[in-house]
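One protein chain omitted, others in place.
Order as written gives the chain letters A and B; numbering starts at 1 within each chain.
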Amino acid sequence: MNELQKRNLRRFVKNPGSMLGSILALIMILLALFAPLISGDPLAQNLSERLQAPSSSHFLGTDQLGRDVFSRVLQGARISLRLGLIVVSLSLLVGSVIGLAAGLLGGFWDDFLMRITDIFLAFPALILAMAISAALGPNLNNVMIAVAAVSWPSYARLLRAQVLAIKHVEFVDAARALGATQGRLAFRHLLPNSITPLMVQASFDIGSAILTAAGLSFIGFGAQPPIPEWGAMVSETRNFINEAPWASSSPAIAILLTVLAFNLLGDGIRDVLDPRSSQR
Amino acid sequence: MLKRMLILALGLFSFMAFAQSARQSTLVVGVDLGDLITLDPQVSYEFSGSLITDNLYETLVRFEGNDLSEVQPSLASTWSVETQADGSHKIVFNLRDASFSSGNPVTAADVVYSFDRAIGIAGPSSFLITDVAKMTVGSTVAVDDQTVELNIPADANPNIVLNLLTFNIGGIVDSKVVMEHEVDGDFGSTWLRENSAGSGPYVLERWDAGAQVILTANENASRVGPIKRVILRNMQESSAQQAALESGEIDVAYNFTPEAFNAAKSNPDYTALQTDSFQMTYLGMNSGEGKAFADNRIRQAVRYAVDQDGIINDLLGGLGRKMQTIIPFGLFASDDTLYYERDVEKAKSLLAEAGADGLSVEFLVSTGSCGGGIPCADLGAKIQSDLAEVGINANIRQLPQSELLDIYRAQGAELVVVGWSPDYPDPDGNATPLGDYNAKSLAWRNDWNNPEASELAAAAALEADSAKRGDLYGQLTKLVAEEGPFAILYQPSVPIVTRAYVQDFIRNAQGNVDFDKVSKTE
Partner (left out) sequence: MLAYLFRRLGYLIFVIWGVSFAAFFIAQIVPGDPIAAALGSNARDAQIEAYRIKTGLDKPVWVQYGRYLSRLSQGDLGNSLRTRRPIASDLRDFFPATLELTLAALLFAILFGIPTGLLAALFKDTLIDVGVRSLALIGGATPIYWLAILMISIFHTKLGWLPGPGRLDAFLIPPPELTNIMTIDTLLARDFEAFVDSLRHLVLPAIVLGAFSTALLARMVRNTMIEVLAQDYIRTARAKGISERWVILKHALRNGALPILTVLGNLLGSLLTGAVLTETIFSWPGIGSYATSSALSLDFPAVMGVTLVAGLTYAGINLLVDILYAFFDPRISYA
C-alpha cells in the first residue's frame, strides 16, 4: 500500500458518513448471506396468526397470511442485493462497451452511439422500465433487464467523457507512439484510469436499482408472490397500514436503509478520491 | 345596522340550510372505477359501467331490489310469450307511457333501434343478444308506437331472453337524439360513451376520466327519489375509502378489506352490508390429454387438499360462502351439497394411486384482486401452501389479469385461480360455459370434454318444466363437482359499508343499485 492509498483510506475511515455507509452495507450483506441461518421460513403461513404485532416470537410481527415479517425481510435482502449487483454489472458492461467505443472511435460512431444514449435518457425511467417489464412478462429476471435498460446510459456517458479526457494525456500518446493498438489502449490504460468514477456511480446505482425494482414490484410489474421482494411486500400489505403498520413499514425501511447505505458509500468514495469535493 | 346584520345572518343561515339540503340529496360513493371504459349501454360490459348505466337507462323488464327470481315490468307494462307451430317464440311487449331525458316519448321505434344497435355495434356483450338470445336485425319489430314484437328461434329459451334483457345491453336509448350524433356509422357510440340519452332516473352530468362520474336527477323520469345527485368517486385503494368514509367525505364505500369490514360491523356510525353476488372463485385445472390434471384422481386430490374453510374464515374474514358446485346460491337449482371434505391423507393417497408423487405445475395468479376483494396474490400463496402439504408443487406465475386470461383462453393454463360470474341470472349462465365443452368457454379452456355433461347442459337450457329442469341440473352439478376440471373455492360476498344515515342502499346479486331508492336521514 503506497502513501496515497494509505492517506485515502485514512480519509475514508475518518469520514462519519462513509463509515456509517460501509457498516450499514456490511450488515445488509451479512444479513443477506446468512439469512437462511437466521430466519425462519419466509413462506410459512399461519392464517390464525394474521397481522400480529411485533413480539418475541415474531420480531417484526406477521403479515396478512400470518407469515413472519422478519424472515421475509431478511430473505428480501438476498433478493434485493443480488438484483442490485446484477443490474449494476449488466449496465456497467453495456454502458462501458458503448462509452468506450464512442470515445475511442470518435466521429460518426461517437455521434451515433451518443444519440442512442440520449434516446434512452429521454425516457422517464420508470415508464420505460414498466413498458419493458410488461412486454417481457413480469418476473424478477425481466425486472433486472428493465432496470438495466434504463441505467446503462450514465455509464456510457461517464466512460466516454473519461476516454476523451485521457485520450490526449501524455502516457496515452506515448503508448500510441510505441504502436499499441486501439483495443490494448482501451483496456491497459483507459479502463484503470476510469475505475474511480465508475465505482462512485456503481455504488449510487445499486441503491437506485433496488429502489426502481421495488417500485416496479409495487405496481405489479415485478417479483411474483410469494417471493419476499421488498417492494412487493409493501404493496401486498399496504391496505393494512392502519391496523398493521409494521407489515408494510418493515420492508420499506429495509429498502430505505439499503439505499441509504450505498448512497453514503458512494459519497464516501467520491470524497476520498476527489479531494476537491472533500472540502464540501 | 342591526337590520343589516339580521339580513346578513338570515342570508348566511339560508345558505347553510341550502348547503345542508344539498348534502342531504347528494350521495357520494367511493368505488374503484378503474374498469370504466364507456357509459354506452350497448357497449359497456364492466362492473362499474353496468352500475352507472342501469341508473341512466331503463330496460323493458327488470328485477326489483334483491329478488332475482322473476322479471318485473319496467318500460314494458305487460308482455306475453307465444310459442309458434315451428317451435320458435314470439314475445310481445306493451310499453307504458314514459319519456326520455330529452322530453321525447319512449316508443316502439326506440326499442327496435336499441336492440338493432346492440347487434350493429357488436360490443363485448353483444353475444348475449346474438348468441344466447339468437336475435338478428329484424327480430325486433314495432307493431305500433306502444307495441313491440320480439321473434326468437326455437333453440333460444324465452325465459333466458327475458332475463338477459334486464342487463344494460337491453337499455333503451333515445333513438332521435342518438341518431343525431352518429358519426361514420358508429351508432353514436362515440358520443354516447360520455353522454346519456335514456329514461332512467338520472342523467349523466359529467365524467372526469380517472376521477369521478356525476349523475343528476332526470327531470322527465318516472322513477324519482330523494337523491338528486350521485357522485361516484374513483378510489382504488381500500385504505383511501376507509379514511374517506370515516371523515364523511363519502357516504358509501365499495372496497373495504375483510378486516376493515368486520371492524365496521360494530361501529354505530356505519352500516355494514354483506351483499350477495353470483360470482365464484375457483381453481381451473387443465384436464387435456397428457396434461398435468388429465387424471381425475389428481383433480380430486386438489379438491381434497384445498382448505376452503381456512380461505373463507381467515383470508376472507367470512366474506364468502363455501361452495363446491357450479350453480351458486341464489340461482334456480343451486346445489349446496358438499361433495368433499378437506382430507390431506386422502389427497396424498389419490396422488399416489395416480402415480403423481412430486407433481409440479405452473400456477397462474392475477396481479389484481380476486373474489371478495382480496389480492389474488394472497389467495394464490394460500393455495400454494395447501397444495404443498399434499405434495403438489405449484409454482406461482403472477400476471396481469389481461395476460392471464389470454393464456387461459388458449387452453394454456395448467393451474389457474380466477373468478367467474354468469352473464345472466339463470343456471344456464353457468351450466353451459362450465359444463359444455362445445360452448368454448370454461370447460373448453380447461380442456375437459365430457359428452354427458354437454348433453345435460344443453337439455336443461331448453327444458320448460321446472321440476325436470332442476333434476337435470342436479345431475350436472354432481357430475362436475366429482369429475370436472374445477375446484370451486367460494362464492364471495361484496362488502359495502355505508354511513348509518344512508337508507335503502340495496345492491342485488347482479351488482345493480337503484340510486333513486336510496335516501339519507340526518
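Everything that follows uses one rule, which is that a contact is a pair of C-beta atoms (placed from the backbone, for glycine too) under 8 Å apart; a residue touches a chain by one contact, two chains touch by 3 or more.
As the structure is a computational prediction, the values presented were derived from the model and not from experiment.
Visitor: I'm checking contacts with the chain that's been left out. Which of B:V81, B:A142, B:I214 or B:A459 qualifies?
Guide: Residue touching the chain left out of view: B:I214.
Visitor: From the list B:N195, B:T367 or B:S454, which touches the chain that is not on show?
Guide: Of all options in B:N195, B:T367 or B:S454, contact with the hidden chain holds for B:T367.
Visitor: For the chain that's not shown, point to the residue among B:I37, B:A109, B:A388 or B:A464 touching it.
Guide: B:I37
Visitor: Could you please point out the chain B residues that touch the chain left off the display?
Guide: Where chain B meets the chain not shown: residues 22-23, 26, 28, 34, 37-38, 45-46, 122, 124-127, 131, 193, 206, 208-212, 214, 231, 233-237, 239-240, 242-244, 246-247, 249-250, 367-368, 399-403, 405-409, 418, 423, 440-441.
Visitor: By the contact definition given up top, give the residues of chain A that touch the hidden chain.
Guide: Residue positions of chain A that touch the missing chain: 17, 115-116, 118-120, 122-128, 130-132, 134-137, 207, 211, 214-215, 218-221, 231, 234-235, 238, 241-242, 245, 248-249, 252, 255-257, 259-260, 263-264, 277, 279-280.
The criterion applied here is as follows: only the chains that are shown with their structure count from here on.
Visitor: Quick check: how many Å separate the C-alpha centres of chain A and chain B?
Guide: Measuring from centre to centre gives 45 Å for this pair.
Visitor: Can you tell me which positions in chain B touch chain A when the two form their complex?
Guide: The contact residues of chain B facing chain A are 237-239, 242, 257, 259-260, 310, 314-315, 365, 367-368, 375, 377-378, 380-382, 384-385, 396-400, 403.
Visitor: What residues of chain A sit close enough to touch chain B in their complex?
Guide: Within the complex, chain A touches chain B at residues 43-45, 47-48, 50-51, 64-65, 134, 137-139, 220, 224-226, 232, 236, 238-243.
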